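The complex is shown incomplete by one protein chain, all other protein chains being positioned as in the whole.
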Amino acid sequence: MTEKSKEILDKLADVIIENKKHLTKLDSAIGDGDHGINMARGFKEVKEKINGNNYETNQELLKSVAMTLISTVGGASGPLYGTAFLYISKVIPDADFTIDSLIEIGQSAVDGIQKRGKAEQGEKTMLDAIIPAVDALKESKENGDDLEEALQKCKVKAEEGMKATIPMQATKGRASYLGERSIGHQDPGATSSYLMIKTIVDELYKYKD
Amino acid sequence: MTEKSKEILDKLADVIIENKKHLTKLDSAIGDGDHGINMARGFKEVKEKINGNNYETNQELLKSVAMTLISTVGGASGPLYGTAFLYISKVIPDADFTIDSLIEIGQSAVDGIQKRGKAEQGEKTMLDAIIPAVDALKESKENGDDLEEALQKCKVKAEEGMKATIPMQATKGRASYLGERSIGHQDPGATSSYLMIKTIVDELYKYKD
Amino acid sequence: MVNILLVSHSVEIAEGTKELAEQMKQGEVEIAAVGGTEAGELGTNPDAIKSAVNEIDKSDGLIILADLGSAVMSVNMVLDWLDDEVRAKIQLADAPFVEGAVIAAVESGMGNSMEEILSSIESAEIIKKN
Partner (left out) sequence: MVNILLVSHSVEIAEGTKELAEQMKQGEVEIAAVGGTEAGELGTNPDAIKSAVNEIDKSDGLIILADLGSAVMSVNMVLDWLDDEVRAKIQLADAPFVEGAVIAAVESGMGNSMEEILSSIESAEIIKKN
């Protein structure tokens, strides 16, 4: 039952690890230059952890991912993504994903990140990629889009959201120390969030039939 | 010309070193417990320095003492006593001490300590032993006391001043962190100042004829 | 006595501040320090924070000092995992890390309450140096 989720998470980890340098470079411009290092370290541990263990349910699997990230990331993104995965673990079904369950998963991630970081959309954080992606899913549900269409729009909105952080001024996290000088740079956390959403969408696509 | 001053300073250093534990114990009650350690370290270096060098003038000798204390004491008392000796070096004569020159020396010490520490009498610091001692000399001058009498009164007033710090509340230095709880303890710096004044007086007595 | 937990991104800052504060403490104040990631890099390690919170005596209260935002986030996460009863004994201070630690150590040693200590270390006066 958890094999599909494990595969998605494994792929997600690979993508983050591949983007280590890119994420670190983005963080060097408006932070302490460790976002890629933090995330790659965390997801390397996630790979080892999930591939070395059997999980009865997606809930157990996601909780294990959450705790691993919390223990190993070392930066703000550790508690933030860790709490996101912890909140996801509480709602994730073992059945195949539907638009409804994806909305619930996405919303839980947002709730978890906001619980920890107290940020709103527009503050130049990971939320600026994730919230538009969840909003896209909600809109697709209203419009009656099929899953394929919904996933496609979700990915596009996450990417737009990531890019929309470029002109934003950071008001949360280390980038906020830069004030106006944070303008003109893409947020590293929004970038890692986009990469995760993109990977999840692409992987779900593979299984769509 | 500097032999007498050297002998006085050497004796002064011995007294401080002998009182290392006492001063440290006083500082443990209302500070960080290092005043004796700081002062003994500084005056051990002073002994080595002055006994290993020849000085043409008392000015040179006192300047050397000042710089040694500044370099080696490590606590607030380093800059404070260091600046006191530096100011003394600017006024100390090579002739035998008179009430007038002793007043000038004492007042310079006070000025140096106030320059560095910006404290007034009554704030539970070394000044509470030194200022009454200098005031006693000034009074003796007005009263026309002879040197012997003046020195005796000076020492008594320094001791009274030291003891008067017991009921005071500290408003400068680390002891001020304790607020009202600094009341009831004798100030370590006032104690080291009294010990120095006492030693100088006793030594000057030896040469009085 | 109110105990103190120091959480820094740097193990050196955490340990150095503990040493500095301990010099000033009277009595039985316990001061614990956690710094850096598991790998010894700059960052925070929620597992280490959790262990430190669990181990230290909280019966008279615990004040936590954290250096920067992400340390605050890690601390808040760990605090959210605690039972309400334990949680109620702990306060994360809006105070400068080094200066707050020294004053908290002094005041706790004097037997001051959690509220008294917090009102001293959270006052703007504490950053004045001259």
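In this document, chain identifiers A, B and C correspond to the written order of the chains, with residue numbering beginning at 1 in each.
The working rule: contacts are C-beta pairs under 8 Å (C-beta built on N, C-alpha and C of every residue); 3 or more make two chains touch, one makes a residue touch a chain.
Every value quoted in this text rests on a predicted model; they were computed, and no experiment measured them.
Peer 1: Consider the whole complex, including the chain that is not shown, and state which of B:34, B:104, B:123 or B:187 touches that chain.
Peer 2: Of these options, the touching residue for the absent chain is B:34.
Peer 1: From the list C:2, C:34, C:72 or C:117, pick the residue that touches the absent chain.
Peer 2: C:72
Peer 1: With the full complex in mind, choose from C:34, C:62 or C:92 the residue touching the hidden chain.
Peer 2: Counting the whole complex, the residue in contact with the absent chain is C:92.
Peer 1: When the complex is taken as a whole, what residues of subunit A touch the one chain not shown?
Peer 2: 29, 31-34, 174, 177-179, 181
Peer 1: Residue by residue, what part of subunit C touches the chain that was omitted?
Peer 2: 8-17, 19-20, 23, 35, 42, 66-69, 72, 76, 92-100, 102, 122, 124, 126-130
Peer 1: Could you pull out which residues of subunit B are in touch with the chain that's been left out?
Peer 2: 32, 34, 38, 41, 70-76, 78-80, 82-83, 115-117, 173-174
Just so it is clear, only the chains that are shown with their structure count from here on.
Peer 1: Report the chain closest to the protein's overall CA mean, measuring from each chain's own CA mean.
Peer 2: C
Peer 1: Have a look and report which chain pair racks up the highest count of C-beta pairs in contact.
Peer 2: Looking at every pair of chains, the most contacts join A-C.
Peer 1: Averaged over CA atoms, how far is the centre of subunit A from the centre of subunit B? Could you give it in whole Å?
Peer 2: Distance between chain centres: 66 Å.
Peer 1: Taking the mean of the CA coordinates per chain, how far is subunit A from subunit C in Å?
Peer 2: Distance between chain centres, rounded to whole Å: 31 Å.
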